[in-house]
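Here the complex is missing one protein chain, while the rest keep their positions.
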Amino acid sequence: MNFEFSADQHELQNQLSRQLADAFPIARVMRVLEGDLAERKLMWREFVELGYLGMAIPENYGGVGYGYLELCLMAQEIGRLGIPVPMLSNIYLAAEAIVQFGSEQQKQNWLPKILSGEVNATFAWSEDDNGQAPDVINCQLDSGLLSGVKTPVPDTDMADIAVVVANGRNGELALCLVNLKQQGVSLQPLEVIDEASPHASISFDGAMAEVLGGVAVDLDRLFNRAAVLLAFDQVGGAQQCLEMSKSYAAERFVFGRAIASYQALKHKMVDMYVFNELALSHGYFAAWALENDADELAQAAAGVRLAAIKAYEYAAAETIQIHGGVGYTWEYPCHIYFKRSRIAAASLGGKRRWQNKLVSSLIESGATI
Amino acid sequence: MNFEFSADQHELQNQLSRQLADAFPIARVMRVLEGDLAERKLMWREFVELGYLGMAIPENYGGVGYGYLELCLMAQEIGRLGIPVPMLSNIYLAAEAIVQFGSEQQKQNWLPKILSGEVNATFAWSEDDNGQAPDVINCQLDSGLLSGVKTPVPDTDMADIAVVVANGRNGELALCLVNLKQQGVSLQPLEVIDEASPHASISFDGAMAEVLGGVAVDLDRLFNRAAVLLAFDQVGGAQQCLEMSKSYAAERFVFGRAIASYQALKHKMVDMYVFNELALSHGYFAAWALENDADELAQAAAGVRLAAIKAYEYAAAETIQIHGGVGYTWEYPCHIYFKRSRIAAASLGGKRRWQNKLVSSLIESGATI
Amino acid sequence: MSENTAMNFNDSPEELAYREHVCQWLQENTDEYRDIDFQSMTEHEELPYSRRWQAAKAAAGFAAIPLASELGGGGGTAMQSIIFSQEEAKYNLPFYGYFSIGLGMAMPTMATFANETFKKQLLPKLLSGEHIWCQLFSEPSAGSDLGNVRTRAIKDSDDWVVNGQKVWTTQGHLSDYGIIVTRSDPSVPKHKGLTFFFLDMKSAGVDVRPIKQINGESEFNEVYLTDVRIPDSQRLGNEGDGWKVALTTLMFERQAGSEHSLGLLEEGDVMDFLSSITLDGKPALDDSYVRGKLADWYVKMRGLRYILYRRLTAHSSGSVPGAEAAMGKLVEAQATLDMTRFCMDLLDLNGIAITGSAFKALPKQVKTYLKSPGIRIAGGTDEILRNTIAERVLGLPQEIRTDKHVPFSDVKG
Partner (left out) sequence: MSENTAMNFNDSPEELAYREHVCQWLQENTDEYRDIDFQSMTEHEELPYSRRWQAAKAAAGFAAIPLASELGGGGGTAMQSIIFSQEEAKYNLPFYGYFSIGLGMAMPTMATFANETFKKQLLPKLLSGEHIWCQLFSEPSAGSDLGNVRTRAIKDSDDWVVNGQKVWTTQGHLSDYGIIVTRSDPSVPKHKGLTFFFLDMKSAGVDVRPIKQINGESEFNEVYLTDVRIPDSQRLGNEGDGWKVALTTLMFERQAGSEHSLGLLEEGDVMDFLSSITLDGKPALDDSYVRGKLADWYVKMRGLRYILYRRLTAHSSGSVPGAEAAMGKLVEAQATLDMTRFCMDLLDLNGIAITGSAFKALPKQVKTYLKSPGIRIAGGTDEILRNTIAERVLGLPQEIRTDKHVPFSDVKG
């Protein structure tokens, strides 16, 4: 048993950490929050050019040929710096959907384009339905034509194509690839809580769509895989919140003492640390399960997702609290994380849904807490 | 609107507080915890002789003729001192059941005996059924004969009679009075978590039983009324836990400072205070609803029960924590409250059941949180 | 001590009469606002309406009901004030919080410490909404620790010359006047060298800059003071007594504020939202996870309301609200964040959208998400409030202080 990333993997993480910090300082992130979406596109192009995008994708599809363990570590560094790049929709979901479910030809056709940044993909699953049942999908795919509304769809400021969750003619879930730049597709931008994370409603009115692989797809499997990667982003963010808290609390004096010396804040930071370590450690197990496609993946993914949601939401709210008044200002970076933490908590479905998934997988596998 | 007990009521409470503290010092409570049930009987006799037992019961039935507001305040003082007298089973439930549902003759027959201590009653509702549905009762009453098992039944060390929840012949819920000192009734004492709160299983095998009032009774109404009174006992206990914490923390020095000066403990005591105040304030509203038999009683009872469970469980656990090692010893009184808090949390059914009752009553009444 | 009257959760006959009086007045005076969409107005569009409504209330004696008449208020009871607020909340009216610092803090402080001329000149305009007031207490390193104020006031013949920076000045950009704490003597221990004034916000050298909050709005300001001259006649209290005056002001604020909850996520919002959605095809209110959470919040939010009622009764019989009033904000601020997150969560990805949501109740929750971290800080952080309750209500010892009894100029930080 070896419950640690390898020395090479840690070295890669360090290298990434330095490169990303140099390339994407917080001032650039703030510019995107201010609404500068051109800056966001530029950051994405530069990120693509760093050459790590296909970390977990085989070289014959334009990937780098590392694995998911390395992709997890990259996600953690992106999350730490709060870089507003569309990794979840484009890589963890859309590209991954093509890898998992696409035909050989679809892989060869789409993956190199996505990994080179020639084509940006997004992933459209959510619908504006009061039903709130995960598998109730109203978008309909019939004879290669897609109709219905997806909302909110992430990263619509950049996306050229979308992988869309729809109902096939026989009622099975289908994934299809849709070019967003065609007639029969219209976008309605939405105001959401994070200015750096553009979302929109997309209406499809008989848009041409290409079915991905066979018709029935295991969407749970895709979400489980993405949940692990997103969790590393969340943990990275949560760890950064703790670091910011420690620095600020060491420098800020109240009643003649650094506020870091007050038990109320010390213990709050300990609680952050504990939640972060719990999440990170679930992450180790989940990363292993992802890389090895282990039977435990469903359980590991639900576990790390819940742990990461808890850790990030706590750290992001409490770092504002520790910063006091300035933490609530636009000028300080706390809100980058407060907003990201909520988007992440919602992006693959909320807590209650994953609690149910976790307990179901525990019951199925006969596992215990 | 006047959201305060009257000056007379507060004066009565003060008087009770002094009398009870003089008569029932903690050393006597400890003796009962040690297993001295004769001491418990003696305490009960002395308590009866103080003359407050029928606080809320009309004088023509042997009561004192105050009201439920006064009874609430007495419950708070009993809870504060942790006195192991069977108020819930005997007065808040059994006597109250007779008041609410008994015929005139039953009231005249039983209430004076109960209030004078001539006869001790208990209330038997719980059954050892995995069904866990509140209204699924297996005890059967047929032609005046009762059969089935009730467990745990409280205060069986003293009880002469029991008010038993059973199914009538037509399937409606019925309450019946049963003499426990007859053939066809056998007791099996149970080991429970509080040595000062004896419970037993009681088997009825065709025991003679007297139906209380009409056959169909509104058991919810009885439980709601008892919940308000029990909540005042709980709040009194929780307040005492805070007082003990404050005293101990002021006297105990660690690292050269009174532990009361450490933020971790200060803030813990503030949280105790906040929970206690929330519970007490729900108590004010619930006491008013009880006294006036207001439409809001169901909602008020569920609210105060949940608030009181939370406050007492928190205060009782955290006062041990604040006391450190000695708090975990038998010698210190913390465990009196830790045990009482759990018995109280279970005695009228657990938290989840009351959460459901609360939300149902909110929905029904169209009320909002 | 309580009166010897029975506990009663309903209106007394006097209260009922007052409520009827209020209801009638509101019915007769709110028609002109009924169909106006204030929600989508800018501050500058809304402000004239707000002033008009405030003037109407002032004329009818509803502008400062619970404030003692010798302090310029209506001399009514706290209960009357609650009754008015309850009834007022039923109408569509412009935001009238612009005047709350003036009414709650500046007016009683001015009434207590200002000279007669100023009182006559300024208080009526404050009451009627013609003037907006702000308070200039906090500074970049004097937030929780108000005694740490560095803004310097130096006497110069009949004036004081003030230099420094204030922060978190609510409505500073709209204000005509402000009350301010300054340091007049740095050579004595920190709480002894302060002096309190009021100033004309249009004075030369006053530079008000809005602070952008994490939700993109700006309710607060930084105020830079450069050689601002304040006449000595605008000093409130003695030289060096600024700390005492500030404590008095804060006590007035507590009295004024103690009657209201934050109301960011108002009662019923959560219940309404949950009634409107389904989970896995069943009504959300049937779900036992949802019911458990709802019950927890009921205990907190409704409990706070009952605590408020108890305080009101105590207040009515003459007792002054203590630090236990801090409890309300402490509990409500955290509960607001929790409720907000919970509602958003149940909608999965739809929970992040401010526009475009099919669920009418939700945009309020979503907006509250970006406000709630602020309310856990403004007016005292959770941690400071717990200290306050610990020390002033429970009588627990203070933290060890290293900054007392030393000259302010020697304090670290």
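Going in written order, the chains are labelled A, B and C, and every chain counts its residues from 1.
Following the convention adopted for this analysis, a contact is a pair of C-beta atoms (placed from the backbone, for glycine too) under 8 Å apart; a residue touches a chain by one contact, two chains touch by 3 or more.
Note that the structure is predicted; figures quoted are calculated from it, not measured.
Colleague: May I ask which residue of A:Phe24, A:Tyr92, A:Phe204 or A:Phe285 touches the chain that does not appear here?
Modeller: Within the whole complex, the residue contacting the unshown chain is A:Phe285.
Colleague: Among the options A:Arg252, A:Lys310, A:His323 or A:Arg340, which residue touches the chain absent from this view?
Modeller: Considering all chains, including the one not shown, the answer is A:Lys310.
Colleague: Which listed residue (C:His131, C:Lys166, C:Arg183 or C:Arg291) would be found touching the missing chain in the intact complex?
Modeller: Final answer for the missing-chain contact: C:Arg291.
Colleague: If you put the missing chain back, which residues of chain A would it touch?
Modeller: Touching the missing chain: residues 1-8, 10, 69, 242, 246, 249-250, 257-258, 260-261, 263, 266-267, 269-271, 273-274, 277-279, 281-282, 284-285, 287-289, 291, 294, 302-303, 306-307, 310, 352, 354-356, 358-359, 362-363, 368-369.
Colleague: Residues on chain C that touch the omitted chain in the whole complex?
Modeller: Considering the whole complex, chain C reaches the absent chain at 287-292, 400, 402.
Colleague: Which positions on chain B touch the chain that was left off?
Modeller: Residues of chain B in touch with the missing chain: 125-126, 128-133, 136, 151-152, 188, 190-195, 199, 201, 252-258, 262, 264-265, 313, 317, 320-321, 324-325, 327-331, 334-335, 338-339, 342-343, 345-347, 349-353, 355.
To be clear about the criterion, only the chains that are shown with their structure count from here on.
Colleague: From the C-alpha centre of chain A to that of chain C, how far is it in Å?
Modeller: 39
Colleague: Give the residues of chain B touching no fewer than two other chains, as numbers and ranges.
Modeller: Residues 263, 267 of chain B touch two or more partner chains.
Colleague: At least two other chains touched by the same residue of chain C: list those residues.
Modeller: Only 383, 386, 399 qualify.
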